[in-house]
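Note that one protein chain is taken out, while the other chains of the complex remain in position.
In this document, chain identifiers A, B and C correspond to the written order of the chains, with residue numbering beginning at 1 in each.
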Amino acid sequence: MTQSSKPKSKLRAAILGASGYTGAELIRLLQRHPHVEIVLITADRKAGQPIEAVFPHLGGEGLPDLIAISDIEWAGLELDVVFCALPHATSQRIIKGILHETGHGFIDEMIIEQTEDYANAIHGSVKVIDLSADFRLRDADTYEQWYGGKHDALSLQKEAVYGLSEHYREDIKKARLVACPGCYPTAALLALIPLMSEKAIKKDGTIIDAKSGVTGAGRSLKESNLFTEVSEAMHPYGIASHRHAPEIEQELSRAYGDDLLVTFTPHLIPMNRGELETIYVNLEDGKTADDLRDILKKQYQNEKFVTVLDEKIVPATRNVRGSNNTQIAVFEDRVPGRAIIIAVIDNLVKGSSGQAIQNMNLMFGYEETLGLEQMALFP
Amino acid sequence: MTQSSKPKSKLRAAILGASGYTGAELIRLLQRHPHVEIVLITADRKAGQPIEAVFPHLGGEGLPDLIAISDIEWAGLELDVVFCALPHATSQRIIKGILHETGHGFIDEMIIEQTEDYANAIHGSVKVIDLSADFRLRDADTYEQWYGGKHDALSLQKEAVYGLSEHYREDIKKARLVACPGCYPTAALLALIPLMSEKAIKKDGTIIDAKSGVTGAGRSLKESNLFTEVSEAMHPYGIASHRHAPEIEQELSRAYGDDLLVTFTPHLIPMNRGELETIYVNLEDGKTADDLRDILKKQYQNEKFVTVLDEKIVPATRNVRGSNNTQIAVFEDRVPGRAIIIAVIDNLVKGSSGQAIQNMNLMFGYEETLGLEQMALFP
Amino acid sequence: MTQSSKPKSKLRAAILGASGYTGAELIRLLQRHPHVEIVLITADRKAGQPIEAVFPHLGGEGLPDLIAISDIEWAGLELDVVFCALPHATSQRIIKGILHETGHGFIDEMIIEQTEDYANAIHGSVKVIDLSADFRLRDADTYEQWYGGKHDALSLQKEAVYGLSEHYREDIKKARLVACPGCYPTAALLALIPLMSEKAIKKDGTIIDAKSGVTGAGRSLKESNLFTEVSEAMHPYGIASHRHAPEIEQELSRAYGDDLLVTFTPHLIPMNRGELETIYVNLEDGKTADDLRDILKKQYQNEKFVTVLDEKIVPATRNVRGSNNTQIAVFEDRVPGRAIIIAVIDNLVKGSSGQAIQNMNLMFGYEETLGLEQMALFP
Partner (left out) sequence: MTQSSKPKSKLRAAILGASGYTGAELIRLLQRHPHVEIVLITADRKAGQPIEAVFPHLGGEGLPDLIAISDIEWAGLELDVVFCALPHATSQRIIKGILHETGHGFIDEMIIEQTEDYANAIHGSVKVIDLSADFRLRDADTYEQWYGGKHDALSLQKEAVYGLSEHYREDIKKARLVACPGCYPTAALLALIPLMSEKAIKKDGTIIDAKSGVTGAGRSLKESNLFTEVSEAMHPYGIASHRHAPEIEQELSRAYGDDLLVTFTPHLIPMNRGELETIYVNLEDGKTADDLRDILKKQYQNEKFVTVLDEKIVPATRNVRGSNNTQIAVFEDRVPGRAIIIAVIDNLVKGSSGQAIQNMNLMFGYEETLGLEQMALFP
């Protein structure tokens, strides 16, 4: 890599899968980052179109046109960083190619060839930030069980660093592949890891009731995502079967030091952005809600993107809309021995593209907040 | 009362507090009820106005103008039923007068006098359906603790029947005062009473994570209810301190046969109507989610307004919008020994005015579904 | 037809194309109509499914399962009325078959055969109410120009009655094929036909700025109808090129007695239901806004579904949501010689399925308001 003592003045960045909402959000934020130049954006189904044909709000910025991944001419691109916002399963295939773990017949020949060209061209120095689910789970069997297929890049699965910036900061700084957490895990883990680590709450009985705006479902054409189906309505989905559950459990088990399960229920809410988790925990004997708040306040006292609110202050998604901020608050339950924790994020920013850029800043030695200073947009 | 063998062909009905949303919903539904004539509607701050000045969607129906309660000339009204959609504390005062429990100095003189006139005029035969919280709690101390003042009509508090139609049907038929449940308790109790009664779930550890549209907050002028504050946003409120918690606990304790507490967290969702509760329960040893579903299916098999969904069918608020229907579904949790129950209602219909009319039908010997046959309005 | 002096007690009704929103709305309303039995519902892509799998809010009513049109066994159905909620072009093909105008090779053989069977079975007595655009335009060339193909049922195109109930009432009563107006034309024509007929406004210069909720776009899977694209956003579409323009012009030219053009711009608004048209007109010399209001009031004084508001009362879509009502108001412009007319309807009810049922009532000799008495659902 080029940065040594001093970070590079302009990183050459690619965004693979730029026609979805996380891709658009990466563009929105990276395009104003003082040290990034977007040199490549891909979208297979929209190949050949200018970005403003796909996202009119991103026009007029001199961005390159969208191309298909198979049409990338890697030689000469001299990429420093690749953001991968592709569907799971596809991601691992592409990233394996990019990181030169090729040669096993599982990649389309053209891509292999291309990526080998590229790999030769870049001398192995590119770093990859993956926004898919492909490298979040460390265990190959768990991946297979929840994602319905064998992992194609096992060595990379082992190598990848889990990109929850506040808790894996030092590892992220050294990584060449970072797996950004899912939106639901991001909020849940920021709230729960410190409490599990300190055993301030019991291992069992944690319930995460999550509510998300519709951007969490992406831009795909499903009847259930039509305005007329979602507006003036709400419902749960993936009850006791959502793929973010094992991801949360992986990290909480690690924090607690023992395997554990959580109850997790996401709900679709008629709004674009915003995610709120209401988390019910069992206090460890002798612990109080105040203790939990103190632990979290201490943990995050120097963090720019996590605010632990004072007693009785209630988080709201509107307070973080469009920003990389997280709000967490702890409340005493009326039921003895229990506490209620509320965490809110913008699922497209801290829950996805914002955290990806926060990780990029870490990986390349920039100030962690660069490009992420936006205050929330309210109303 | 007039009904004996055969119900009256037209009940003369009054709605006290008709300028709020529950009042408007009562008008919408009663005005199409084949056996009701609305002869009186009140709204102190809007007195003198025609209803279409306050609710343009209710115009053109020949309804009486709004008057102040103190201006009611009871003599000659010959009311059969009074729907009381007034604020708590006010309700008990007015209802006490109406039901002739007057003469104790706690009612404004004018009202006492008026209501005594009325009481004489109607020979004590009027029935009252209260939509406020005043007669929901049976225990005077609990009322005082949660509502911040002594109850002014203790004998009526004892007499009042809790108006959860499906579970107090026989008592409601004989009542002269019915206290309609709160919207949150309606959904929670329909889901939980049968399970508590049969001890299919454990007494402790029940968590009710509730989400409501904004009509639940009424029509009062609060900054937090402005479109710009609510739209594209969500937040919890009344965390571990909402007044519907003791109401739920009262009924569940009764069903289980022992005092119990529940964890209850309501959330404000950017939509007009609809309430969804995600309820986490601990299964009694040996019981399964299927057992819970079977119990609920059996309980409600002949009920017109409660549908227990088959396995894996997910309730959604849009399925009951504008209707008196309830949908309940049971899901197995991944965490052993637990189940997740989802219940949805329209908070203004089954959660309020619709259930009030269902109770009226019971009290006056009509078919229980009369005036409540509307199918849900979707989209 | 079966009605002679006295209407039939139960009409046997079919809904072709029941998986869209107009189909669902027909079911919602017809299922509570005292003189209708729904005996057939079709949806080619959802064939074989129960209606609650497609529209959960319509479950529990004992409706028949959805079938494909080609699988209908017409014999024995004994249909009295067919509601056709199919795409344009398809509609004319099917309706031609149903009304026995077959035998020309332009219908799939199976359908021809089927429909001939049916035609024989029903002795030609069925009546058809079409909700598509296929029979709205009377001129074959205009149809071809705007809908991009020759009309396949020219004799039926001539025979069809334009189903604007308030203005074609007598023709509708005698029709066997009624073409229900588009949603935009319905609101515009109710406001403008009386004014054009009386030449109270000038022939030229009428501008219709229309705003519609998203149900107007149907349930089809288009990226532009996703919640995330529509919510917190608005835009015009079909500017100076929308197919409802020639339909409006056809009827206004007829009312005025001379060919005319209108400017028509529809806009997509982030709400489910509701349509509002702001209509700018040039007053005929000597006429005032008050004159226009008087004309409209006189025209609609006995109409149940059209309310002309008093001076300064402003229509709002929420006043008619879910109902078959129309609100119209006239305002004086500051610019001399001009007036502004506002008209609102629920696009799915008066703008579509409600008016279809109003027409059915006329065609079969029922009270015109039967099944359409619902008050608006607000909030």
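By our rule, a residue touches a chain if its C-beta (ideal position, glycine included) is under 8 Å from a C-beta of that chain, and two chains touch if they have at least 3 such contacts.
All of these numbers come straight from a predicted model, not from anything done at the bench.
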Original post:
Of the listed residues A:Pro181, A:Gly322 or A:Gly354, which contacts the missing chain in the full complex?
Top reply: A:Gly322
Subject >> Contact residue for the chain not shown (choose from C:Ala140, C:Leu221 or C:Ile239) >> reply: C:Ile239
Original post:
Just one of B:Asn272, B:Gln299 or B:Gln355 touches the chain that is missing; which is it?
Top reply: B:Asn272
Original post:
For chain C, which residues touch the unseen chain?
Top reply: 204-205, 207, 209, 211, 213, 228-229, 231-237, 239-241, 245, 261-263, 265, 267, 269-274, 276, 278, 280, 314-318, 321, 331-335, 338, 340, 342, 344, 379
**OP:** Kindly note down the residues of chain A that lie in touch with the hidden chain.
**Re:** 21, 24, 28, 31-32, 55-61, 214-215, 231-232, 272-273, 307, 313, 316, 318-323, 373-379
Subject >> Residue ranges of chain B at the interface with the undisplayed chain >> reply: 21, 214-215, 219, 221-223, 225-232, 270-272
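The rule we apply is simple: only the chains that are shown with their structure count from here on.
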Subject >> Most distant chain from chain C, judged by the mean position of its C-alpha atoms >> reply: A
Original post:
Roughly how far apart in rotation are chain A and chain B when fitted on CA atoms, stated in degrees to the nearest 5?
Top reply: 180
Subject >> Distance between chain centroids, defined by C-alpha means - chain A, chain C (Å) >> reply: 47
Original post:
In angstrom, rounded to a whole number, how far apart do the mean CA points of chain A and chain B lie?
Top reply: 43
**OP:** Averaged over CA atoms, how far is the centre of chain B from the centre of chain C? Could you give it in whole Å?
**Re:** 38
**OP:** Specify, in ascending order, the residues of chain A that touch 2 or more different other chains.
**Re:** 228-229, 231-232, 270-272
